[in-house]
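Every protein chain but one is kept in place in this view of the complex.
Here is chain A:
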Amino acid sequence: MMAMARGKGEGYIAQGLGIADCLAAIYFHELRYDSANPTWSERDRFVLSTGHYSIAMYATLAEAGYIDAAELPTYGLNGSRLPMSTFDDLPGVEVVGGSLGHGLGQAVGMAMGLRLDGSEARVICELSDGELEEGSTWEAAMASATFKCDNLVALIDCNGIQADGPITVKIEPVADKFAAFGWDTAEVNGNDMAELVDALARMRARDEKPKAIVMRTTPGFGVPTIMKRERAHFVRVDNSEWDALVAELERENG
């Protein structure tokens, strides 16, 4: 991801680093897919609602074999297939992101559609803490409980920030809210792989309830300089600073 953002000198690096563990847990421990056949009808659907997390999504899709890793450095450049937020014309991307608060409702519809088809496939949907402020998210939360979508797992990335800085409105207690809306819930450290994998496995129960995993993540996880940044929503990095940041990441991750 660091190499991806380098071409443009900027990007949603903090969110990308924060959500990387979650995407790895989903794609390499939970989701059933065939990257050679992105439209396989029996695939589990992964819905990335937070379109500007694209940087992590592209890195994951490359790792999972949907796209060529050589394409990653075009992130955000004019003419690239990998723009700053996700569009569904890229293989492996299920919905158009970018306009926030669109993901959960579409995930509910997918869960209902798969069930109508008698499919065993499930839907896993990522959404951000900022998206909890959109009314559409709660409309979808009610619909999914009403329609008993137990084949739907929502992963809510509570990274504590949004565009203007720290989360500005009272969104807590997130897990209790989903529980009150009729969901099964769990709360995990979203930068702890074991906790993520374990929670995802526990959420396979078919008990007529949709599932929510509330993840506490740290923006910029793995790169202390970015973790410490007060304005982390959109990170612009000077040409001269990249090597130091990459070195930090390598040091932190052995």
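A few notes on this one:
The rule we apply is simple: contacts are C-beta pairs under 8 Å (C-beta built on N, C-alpha and C of every residue); 3 or more make two chains touch, one makes a residue touch a chain; residues count from 1.
Rule of thumb we're sticking to: contacts and distances are computed from a predicted model.
Only one chain is not pictured, and the protein name UniProt records for it, out of "Carbon monoxide dehydrogenase small chain", "Iron ABC transporter permease", "Oxidoreductase" or "Transketolase subunit B", is "Transketolase subunit B". The residue from A:35, A:80, A:119 or A:218 that touches the chain not shown here is A:80. When the whole complex is considered, the residue among A:100, A:158, A:186 or A:199 that touches the unshown chain is A:100. Within the complete assembly, residues 7-10, 51, 68, 70-71, 73-74, 76-80, 83-85, 87, 96-101, 130-131, 133-135, 162-165, 167-169, 171, 234, 236 of chain A touch the chain that is not shown.
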